[in-house]
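Okay, structure first, notes after.
A single protein chain has been omitted from the complex, and every remaining protein chain is retained in its original position.
Think of it as A, B and C in the order they're written, each chain with its own count starting at 1.
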Amino acid sequence: MNILKYSEKHSAFREKFRAFVKKEILPNAEKWEQDHMVPKQAWKKMGQEGFLCPCVQPEYGGPGLDFLYTVIIIEEMARTRQTGLISYLHSDIIVPYIESFGSEWQKKKYLPGCVSGDIITAVGMTEPGAGSDLASISTIAVEEEGHVIINGSKTFISNGINCDLLIIAVKDPLIENPHKAISLYLVEDKTPGFKKGGKLEKMGMHSQDTAELFFTNCRIPVENLLGEKGVGFVMLMKKLQQERLTCSIMALNKAEYVLEWTIEYCKNTQVSGRPLSSSQSVQFAFAEMATEARMSRLFVENLIADHMEKKDIVIETSMAKYQTSDMANRFANRCLDIIGSYAMDEQCPLVRELRDLKVMPIFAGTNEIMKGIIAKSMKL
Amino acid sequence: MNILKYSEKHSAFREKFRAFVKKEILPNAEKWEQDHMVPKQAWKKMGQEGFLCPCVQPEYGGPGLDFLYTVIIIEEMARTRQTGLISYLHSDIIVPYIESFGSEWQKKKYLPGCVSGDIITAVGMTEPGAGSDLASISTIAVEEEGHVIINGSKTFISNGINCDLLIIAVKDPLIENPHKAISLYLVEDKTPGFKKGGKLEKMGMHSQDTAELFFTNCRIPVENLLGEKGVGFVMLMKKLQQERLTCSIMALNKAEYVLEWTIEYCKNTQVSGRPLSSSQSVQFAFAEMATEARMSRLFVENLIADHMEKKDIVIETSMAKYQTSDMANRFANRCLDIIGSYAMDEQCPLVRELRDLKVMPIFAGTNEIMKGIIAKSMKL
Amino acid sequence: MSFKISKPQKEIQKAARDFAKGEFDKDLAFDMERAQKFPEDVRNKAAGLGFIGIHYPEEYYGAGLGILENVLLAEEFCKKDSSMGIGLMLSGFAAECILRFGTDSLKDRFLSGIASGEMLSGEAFTESVSGYDTGDIKTWAQKKEDAWIINGQKTLVTNGGKAGVYCVLCRTDPGSIGADGISMILAEGNSEGLLSVNPRDKLGMRMVSTSDLVFNNVKVPCSNLVGKQGKGVLQALAFYDEARILLSAMALGTARGAFLRALDYVRQRELFGKKLAGFQVTRHKLADMAMGINIAEHLVYEVAADFDSGRSDSGRIAMAGLSACQAAIDVSSEAIQLLGGYGYMAEYELERFYRDAKSMGIFLGNTGMMKDIIAKNIIEKIK
Partner (left out) sequence: MSFKISKPQKEIQKAARDFAKGEFDKDLAFDMERAQKFPEDVRNKAAGLGFIGIHYPEEYYGAGLGILENVLLAEEFCKKDSSMGIGLMLSGFAAECILRFGTDSLKDRFLSGIASGEMLSGEAFTESVSGYDTGDIKTWAQKKEDAWIINGQKTLVTNGGKAGVYCVLCRTDPGSIGADGISMILAEGNSEGLLSVNPRDKLGMRMVSTSDLVFNNVKVPCSNLVGKQGKGVLQALAFYDEARILLSAMALGTARGAFLRALDYVRQRELFGKKLAGFQVTRHKLADMAMGINIAEHLVYEVAADFDSGRSDSGRIAMAGLSACQAAIDVSSEAIQLLGGYGYMAEYELERFYRDAKSMGIFLGNTGMMKDIIAKNIIEKIK
């Protein structure tokens, strides 16, 4: 039973995006990986062709499409062998904060650029001393004569170098309850006092410009407050469902890609005159992984459908985030083991997947945080 | 998103069946387990109340209901702490052979009794030398003057003692190709030459009367041929989908029952003044199992919907059969480990589940057979 | 290095193997296991040959040998028949409390009887369903003249209702809470006021009885105190370590027995015209099973030899226990699957091995508890 009802328009969009991937992304993937950076131009091309922020409403320059267009972009992106043009972070995780909580002025000012690719966004939550535990952040913001002064630092920020606009989580030092002390602000690139650190050297996601960000008496106008003051936590909570869901879609598609690639490789690679796939243990491994991938896809697609109906599935998306990212890592490990020596070679596509996937159980809330959330919902 | 659309009639049926379970099954479960047998009277009561063969058409005495009624009965049966009143084997695996392949005469003769509970059925495939490999059976049938003479033996036959009617798979010794040599026949209890062996002592499923069956020059009329001669294999293949699906529904519900029971137990059992469920590792275990159960349910329900639309999902049901039966066993093992010493005690409901569940990865085609089927479909 | 047992140890191993081969009858085991009984003549013969309490000093009918020798016995017995092996090896359960902490007079009174097969012993420790909560004890013993008067209720007592002597954890300091103020006192099985109730119908380990004990003004001599007053919980924890070594060996033997039965079957059985042992997936299962057993063997023998050398590490013992019980569960479970329908039938023994294996895993203390112990040792010890 097909859960998601893709129309012909959706299919045409997918074809169009596939052509774009083939022409603009795949030929550049190696270079971006080597450069540890995607040029801003690539983001602009994405925007020009209508592949950024598909869900932003037309009054703010967006195409106002449904969430299935987002799904299509993530699915295709999962097979591009690069993670730097991390459009789902921009389109489906960060920009929705502005569209949902921004003032009319903010929306008019920023959203059209987000859609066109002229504004690349980043979100600054994590700090050296605060990862999964947002309440313990120590970047502070103080109001002063119509301005807000930010001091502190953020780390592991995706799009950290490329970003033109940053949503930052800060604490009001005067409020004791950490859950009421956190606000979100919009900080533009080149604001005095906002400094970008060097790119961080990571295991994978090499084309992704992850960086530290520093704030030293960084002054921004009070109008840059996103939503209401002190409700940062609440706003974050409201967006977790879509964040986890999009991560799940990416992880699921990565897992499927890893499995499909391996099956093809084993069918076509002969050792001692027999294809690798003729080994019974390899066949059973594929049968087991195919079963899990099938179940996972059904689960995620069902969540997509529910999400589109605006149901509260924050627990279920926590399940999916942990299950898909865990599965993708298990698949990469197992498939590398199956294929033999070629698995040591960076030419082998699975190698990059192994390196890239390793962060998925960590980011967007570690899988341990996810399990804690699920357990909490069970009222144990 | 709810995959299955239960109507109010379905819900009323479930309530009615629950009441029946409470009144007629639960109070007797312990005795049946001790007796290693369910009295025929219990089958008759099931039939009288309309809980046998819900899908048999009215012209043969059945209620002609949809497959969701079957699902409801299996789901509720999974929580009865007995496996002897194995109605899904009768109603949803064996009787469908008669309804699908039987002659009009056979259907008129046998189906009303199957529905009413006057006829309990069994199916004889497995032999001492042939389990998963049906082609190697050695029970033979030879035609002789309008009769068929059967010689051989069958083993591990559920309802082996109680059965009033047996569908038996036999080989024509004159045909070499085993795939064209197998036919199915209907053998009534008390036919001369048909002898039931003693109940087999098993690890679990104690209320289930599993037996060996012996055939010594057992003569049955040629009219008892089910379907056409030599197409036994084909008929069996056609029914595998529903067989695997019903087993999956049972295993899934057993897994859910095991998990639910354990969660309740751990919430309500204090050690050193704290409930067992307050331990973080126990909470994570529950979160992980809840996630898998959730995914599995979605998968199985989706297959139920597809099956009701008569889609070919024989591969997917093979996936489900292996996944659910494997999951149920893992859950039982893990949950017993979680609850501590009470897990050694036959009073603890999980103990019986552990014993009963152990056969599910073996029967209805071992899970290794399932994986082989899945792999074959991938054309490796 | 490679653990090489000595020649005398090999002889003990062989004697155990011969004994099991001669005395552990399959049909007898089947019947007794169902009836939850142990064949007493087998116990008597085993005792007569010195197989019970081999680690007791010679003056108490022991052989003055170590835990390692006892481990070899346990392994051989359980390899031949898990249920019989368990029943025999737990004859003197908790008597190690007497052996390690008791006075000579107590040893003389009880160890001799156990080693000669005349009596069983058991632990009356826990009062909680979890089975291992030694701190939360309400049973108390009051000193009156030359005697302790014991009142309270114990649960999940091994050899409950059958033992000639129980090692009872009692609160002897009335004002104490938690683990402090608890002492270990022996109570004979036939003491007045001592009642065995609620005998358990168990998943496995069924040749050993388990019940609750009710103490109603049970009076025992003051000299029945084992070890130091107030140190009962510490002594119990030390005993658990020792008991876990033995249990690991029983699990290791059970794994081996299941493995050999499965190996035998897959070498003979054909499927689709080919021996089961010829299928790669079968072969990989055998490899996994053998590896689990190999790992358990290493860990179990090591902690046994360490114990005999006066080194005992709870963390390593927990690892040995986990690995051996997991091997027993996994190997017997997979063995059942390899035998298919036959594996599920009682006649083929494997379902019994599996039930015994799973029960031992629970009896050991569950995985969470074992990991807690391991982690505590790591975090405290590794600098």
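Definition applied: a residue touches a chain if its C-beta (ideal position, glycine included) is under 8 Å from a C-beta of that chain, and two chains touch if they have at least 3 such contacts.
Fair warning: this is a prediction, and the values are worked out from it, not measured in the lab.
Considering the intact complex, the chain excluded from display touches A, B, C. Within the complete assembly, A:155 is the residue of A:155, A:183 or A:296 that touches the hidden chain.
Across C:21, C:138 or C:284, the single residue that touches the chain missing here is C:284. Contact with the undisplayed chain is limited, among C:96, C:302 or C:330, to C:302. Chain C residues in contact with the hidden partner, per the touch definition given at the top, are 1-4, 260, 263, 267, 277, 280, 283-284, 286-288, 290-291, 294-295, 298-299, 301-302, 305-306, 309, 311, 315-316, 319, 322-323, 368, 370-372, 374-376, 378-379, 382. With the whole complex as reference, residues 126, 131-133, 135-136, 155-156, 200-204, 269, 271-273, 276, 279, 281-282, 329, 333, 336-347, 351, 354-355, 358-359, 361-363, 366-368 of chain A touch the missing chain. For chain B, the residues touching the absent chain in the complete assembly are 279-281, 284.
Operating definition for what follows: only the chains that are shown with their structure count from here on.
When chain centres are defined as mean Cα coordinates, C lies farthest from chain A.
The centroid of the Cα atoms in chain A and the matching centroid in chain B are 45 Å apart. Computed from the mean C-alpha positions, the centre of chain B lies at a distance of 38 Å from the centre of chain C. Centre-to-centre spacing of chain A and chain C amounts to 53 Å, using the average Cα coordinate of each chain. For chain B, residues that reach two or more other chains under the stated contact definition are 282, 368.
The multi-chain contact residues of chain C, meaning those touching 2 or more other chains, are 281.
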